[in-house]
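The structure appears below as structure tokens.
All protein chains but one are shown at their positions in the complex.
Up next, chain A:
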């Protein structure tokens, strides 16, 4: 008990000393210090609020060899330069589209990220998904059938990702390489993907409820899967990376990131 009393006395002494010290400082300095403190806190709060407004990140994803890097450079520079090889790292850039360069006025730039499609680099996509405002899923329309299963599995993983479902990120299914004669039409590709995803849905949900592979399931129970069942909007478009036909992609992106 005595120790407690001693402690109390010590604490009182310190508080007295502190108050005396404070009173010694001239008032202007004190007010200045408080003012700076308030200002910085307000600044930080406002920055945090401002950041909550929509991000302008668009992801370019798809299987390896579907033409994402070519599309990236087409959108940015209007040409794919001397060609591309399999990407080992993501390509990022914040820019205004090449075709929009001529337009006058201040246009909001787009933060475009080209994520490598190689299966070993799949974890990189998950890093970027939280910040994505829209996703462009590029599919090779020329070599579609051999890769159909892999492409639909990739798309299924994206559509069932927690971030995508919660934020209802819109997805554009872009059929690339449509300048070639033997490329499939976008309707065909859409139907095939829907069929494959339907099969995936059946086999993945057959695996018990504790399947950790996918966070959510998509589509409506009992009905054949269709892209219109998803809560986030999924559209289909055509493009050609080599010839620079990227109109539909640009329209899609600009729909969600207002210039």
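We take it that a contact is a pair of C-beta atoms (placed from the backbone, for glycine too) under 8 Å apart; a residue touches a chain by one contact, two chains touch by 3 or more; residues count from 1.
To be clear about the criterion, contacts and distances are computed from a predicted model.
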Worksheet item: For the chain omitted from this view, which of "Exosome complex exonuclease RRP46 homolog", "SRP54-type proteins GTP-binding domain-containing protein", "Ubiquitin carboxyl-terminal hydrolase" or "Large ribosomal subunit protein uL14m" is its UniProt protein name?
Response: "SRP54-type proteins GTP-binding domain-containing protein"
Worksheet, complete the sentence: Contacting the left-out chain: of A:114, A:140, A:194 or A:238, that is A:114
Worksheet item: Of A:81, A:106 or A:258, which sits in contact with the chain we cannot see?
Response: A:81
Fill in: Residue in contact with the excluded chain [from A:8, A:199 or A:229]
A:199
Discussion item. Looking at the full complex, which residue from A:62, A:90, A:170 or A:241 touches the chain that isn't shown here?
Written reply: A:90
Practice prompt. Over the whole complex, note the residues of chain A touching the chain we left out.
Written response: 64-65, 69, 73, 77, 81-91, 114, 116, 118-123, 149-150, 153, 199-200, 202-204, 206-208, 210-212
